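A single protein chain has been removed from this complex, and every other one stays in its place.
For reference, chains read A, B, C and D in written order, and residue numbers begin at 1 within each chain.
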Amino acid sequence: MSRRFRLWLVAVGGAGLAALFTAAALDLPAFGGDHHPYGDRAVHASLSRHTANVIASVNFDQRAFDTLGEMTILFAAVIGCGALLRQTRDEHRATPEPQEVARPVRRYALLVLPVALLTGLYVIAHGQLSPGGGFQGGVVAATSLHLLYLGADYRALERVRPVALYETGDAVATSAYVVTGLAALIGGSAFLANTLLPYGTFNTLSSGGTVPLLNAAVGMEVACAVVVLLARFLDQAVEIEEGNGT
Amino acid sequence: MNGWILAAAVILAGGVGATVWGVATGPLRRRVVAQNLCTAFACPALLLLSQGYDRPSYVDLALVLALLGPVGTLVFARLLADELADDPPSAWGLTYAAAAVGALVVPAVCVAAGPSRAMAKLLFVGVLLIGGNVVASRALSGGFPEARHG
Amino acid sequence: MGVLPYLVAGWVFLTGCYGLATSRNLIHAVGCLSVCQAGTYVLLLAVGYRHDATAPVFSDLKPGSRPVVDPLVQALTLTDVVVGATVTALLLALVVQISKRHGTVDPDELSELRG
Amino acid sequence: MDDLLPLLVAVPLLGAALLVAGGRLVPRPVAETVGCAVAATTAALALVLLLNSSPPFLEWAGGWTPVNGRSVGIVLIGDGPGLGMAALASLLTLAALAYSWHYFDEPPSGHAGSFPALLLLFQGGMCGFAIAGDLFNAFVWFELMGVAAYALTGHRVEEARAVQGALTFAVVTSLGAYALLMGIGLLYARTGELGMHAIGRGLDAHGRPDALVLAAFVLVMTGLLVKAAAVPFHFWLPDAHAVAPTPVCMLLSGVMVELGTFGVWRVYGTVFAGPGGVPAPEFERTLVTLGALAAVIGAVMCWYQRHIKRLLAYSTVAHTGLFLIGVGVLKPEADDGIALYLLGHAGVKAALFACAGILLDRYGSVDEHALHGRARELKGVAVLFTLGGLGLAGLPPFGTALGKSVTEEAVGGPLTVLYVAASAVTAAAVLRVAGRVFLGLGPKPADGTGSGYETTGSGERPETRHRLSRIPDTMTAVPAVLVAGSLAVGVVPGFAKVVAHSVNETGSAGVAASAHWTPAGVLLGLLSTLLAGVLALLAVTRPKTFAAPDRALWLRRLQSGHVGDYVAWVLVGATVLGALTLPGLLGG
């Protein structure tokens, strides 16, 4: 199909959709309106279970089944990238050369690494209180690990990060989330029900019943998943070479 | 008429708007600097918004941006070392201007917050922000001498 | 102001689709797909906004003291950001393998599957 | 009993996590046994739930039951069609796992567990989508199905075609998913609800349908029709099928595409069926038009293919068209017929793909012309392939014949002609391939007939380490069981009645329609089989006149393999969907 014909198709399709969406936007309730029934019910339900961060309560208690799906998507992507970026028979691994890095950059990277790691863990721990949660903290913690690559070189990172361990960690965290859900089912109520643990006092670290548990499971799973994802891409970009050289 | 939000709007429209224009046009050298300055302007804006909305918990946002913004710039500096090797970006004037904006905003917000744990947090964010930006622009202008892959 | 957020969401979605359809580089196409997805974030959060309201995070706020925005759309958008990151990673893995096997990442030069 | 519904997703996920955690330590057969065991457990659970789902289950995940009619949790619908699709998905996954028994030449870097784990996650995603009663929950499982399918389709990364087909599949389906999410955003803005029934009630409470309802309908249906591979969203399907490993093709064509059609039926029935939604005549016009288009284009393109897997993929597009017509006419009998037709088609299509996989692994090619007369010694596979072709045509004892006859009664005259023609042409193509490959009938087609603008399917490397000298019995047993299953759907007395009862119980407010063999149906089935046989014979004996592919060249040029074209077609398809549905909303 020639480029001109494709442009013409995109123009027709895009114009149609634009007209349709603009007409729909005019029928939408005005921006910033007060009619949010589901939201108000969610806030009430979250406060009834002493969870300060209502979004964490929606994610890990009221709609925990969605978060199970979201975590499975990340888990499937990690296995998928592992399968897609594997070293095939006609490739070999070349050892990455050390990279000299300017002194201030190296010092900054090695200084910020622990700070970022602690911030990631802080964001996970306070997931059900202040803004943040398992997912955000997991990504911050995993990214902080890669300061070793940015500040030094890939060999330094590889020494610290055994990929097999993180992949197993990812699988263990995923099964921890599911087992917590099953425990609720076996405990008499429903799958992923927040009825196992007491809800604790409001705005404290242990408040919210199983929300902190699920939060920690997702935090660990996301951190391991991001490390493994980046490991696959770094291996492809830095180490795996064409041809069957030495 | 909340002054803090007005100041944040000005920094957003002026500073971040300029960086968006800078990163979208011009040579690669200028785009990388614009990306670095984007975090330098966005972090004070977030601090002002946090003060304007009277929500101390929003400072966590500025903290994570101050931490990961320069890391993002390090990623660009590290992986684009080859392209940047021929004409290294050296926009020290702009970097110090952005750092000055940060240096102005953080004390103002600290004064408003009053001496407490929150002020310590704000100062910590300020230090991280300014240190990160300076090191990031240092990395851009030749932080990775040999441009071999690795 | 009433309908601007929805129009910006539609504009970002359609611009991403335009970029995706007319891209000459598959990595650029994957970037355009993530721009498409940014359109859905803007629409979802614009739907949940309430004037003069704040975030329903009560770590530094007494519940009930101020009106709050809709937490539902924020949970949906959070899930969407995760999905976006993972789909981008998977697509980039496929693009790397395409560049390895086809020697190019220009969709016009990929000629394997036709007819 | 109904709180076991979420286990349909939890068990495969736990199995996959177990496989990944232990995948390194255990040898490959153990990993694949664990995979089969987990898939079988889920299938058993789905069947148990299906058998006593007469009053449909309604499970609130997390125990968030509604308080005076409104809830914050996610609702799961465990009715006949939903659990039926979940059971079908689980059974086909089990068949795929059994078929791929130590199948691939090299597991990724010693990680034996990754392929079975991906299949289990695929099964979990499909089961979750089948029982989802919440629109956003359906989007999450839609994405999980997608992510698992992209990785599985591109699993053979050494093949240049595999990664290109997987990428176009991933980009088009992701764009469909984001359109679905925009639709969900619009519906949530109006009704403030996410459960499908709740959104339907919210739309009705709001009054007459307007532009927002039309836009939400178009965006949600675009996402679901991309998954169902209806024209003009179908372009990704032949590319994905030509390259995916055979067990994955069995799942893609057997049940994932059908889940798209199921999604269309479920979402319209719950969200848009009320007075506040899209009026019935609009929905019927839209779906019958798209279905007819898909049936015609699928049949024509299937006739001109020489790549066996792409030929079967286009036959799936044709059958999706027939399913959409059946869903579109909004009659209880048509729904029952489509349910039976879908079950029968899944068994037959998966068996045909399995046989194509055997040909690929035995001769290293799926090109009809190159394989001419070379597969004479595979007697068993020949019988299964021919039975599959007859099944596609609608030969009476098959489940496909029963489903087709019941649907033909419901859709009326002109569409019946389309049903007979589409099934006949696709079956004729399959029988032509069977005649040429297994019996060596007719002159060997000259290799130059291809216009250079087609994927011939020759020169493909077998998926197993080297060409199989002997076909392992798992690879022949699985298609045999699948064909027997399709036969059972048609033959087992009372099965049709149970299916009809469970479909009507939820679909059209309990109007009891019965599904059974009728003389007219049997006659039409025999007619289409006869037509298929005649066409196949003509194509084999006189290849020049009948199989000259250059006549439909302009149609084949559209299937360009270029991801930009497919995205453009998705946009055009969405606009066509809106244009077809618009008149009713303006006039009505």
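What we mean here is this: a residue touches a chain if its C-beta (ideal position, glycine included) is under 8 Å from a C-beta of that chain, and two chains touch if they have at least 3 such contacts.
Definition applied: contacts and distances are computed from a predicted model.
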| item | value |
| --- | --- |
| Hidden chain of the complex, named as in its UniProt record, picked from "Membrane bound protein complex subunit mbxM", "Nitrite reductase", "Sarcosine oxidase subunit alpha family protein" or "MrpA C-terminal/MbhD domain-containing protein" | "MrpA C-terminal/MbhD domain-containing protein" |
| Omitted chain's touching partners, listed by label | A, B, C |
| Of A:68, A:140, A:185 or A:217, the one touching the omitted chain in the full complex | A:140 |
| Given B:19, B:95 or B:141, the one touching the chain that is not displayed | B:19 |
| Residues in chain B touching the chain absent from view | 1-2, 5-6, 8-9, 12-13, 16-17, 19-21, 23-24, 28, 31-32, 34-35, 38-39, 42, 45-46, 49, 53, 55, 57-58, 60-61, 64-65, 68-69, 71-72, 75-76, 79-80, 83, 149 |
| Missing-partner contacts on chain A, residue numbers | 53, 55-56, 123, 131-133, 135-136, 139-140, 142-143, 146, 226, 229-230, 233-234, 236-237, 242 |
| Residues from chain C at the interface with the omitted partner, ascending | 1, 4-5, 8, 11-12, 15-16, 18-19, 23-25, 27-28, 30-32, 34-35, 38-39, 41-42, 45-46, 48-49, 51-55, 57, 68-69, 73-74, 77-78, 81-82, 84-85, 88-89, 92, 95-96, 99-100, 103-106, 109 |
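Criterion: only the chains that are shown with their structure count from here on.
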| item | value |
| --- | --- |
| Cα-centroid distance, chain B relative to chain D, in whole angstrom | 50 |
| Of all residues in chain D, the ones touching two or more other chains | 136, 140, 143, 147, 150-151, 154, 157-158, 163, 186, 188-189, 194, 557, 560, 562, 564-565, 567-568, 571 |
| Chain A: positions in contact with at least two other chains | 6, 9-10, 14, 17, 21, 26, 28, 36, 38-39, 42, 58, 63, 66, 69-70, 73, 76-77, 80-81, 84-85, 130-131 |
| Which pairs of chains touch, using the document's own definition | A-B, A-C, A-D, B-C, C-D |
| Chain D residues touching chain C - in the complex, by the definition given at the top | 136, 140, 143, 146-147, 150-151, 154, 157-161, 163-168, 170-171, 174-175, 177-178, 181-182, 184-186, 188-189, 194, 238-239, 242-243, 451, 453-455, 549, 556-557, 559-565, 567-568, 571 |
| Chain A contact footprint on chain C (complex, rising order) | 1-7, 10, 13-14, 17-18, 21-22, 46-51, 55-60, 63, 67-75, 78-79, 81-83, 86-87, 89-90, 92-94, 96-97, 100, 108 |
| Complex interface listing, chain C residues touching chain D | 9, 13, 17, 20-23, 26, 29-30, 33, 36-37, 39-40, 43-44, 47, 72-73, 76, 79-80, 83, 86-87, 90-91, 94-95, 97-98, 100-102, 107-108, 110-115 |
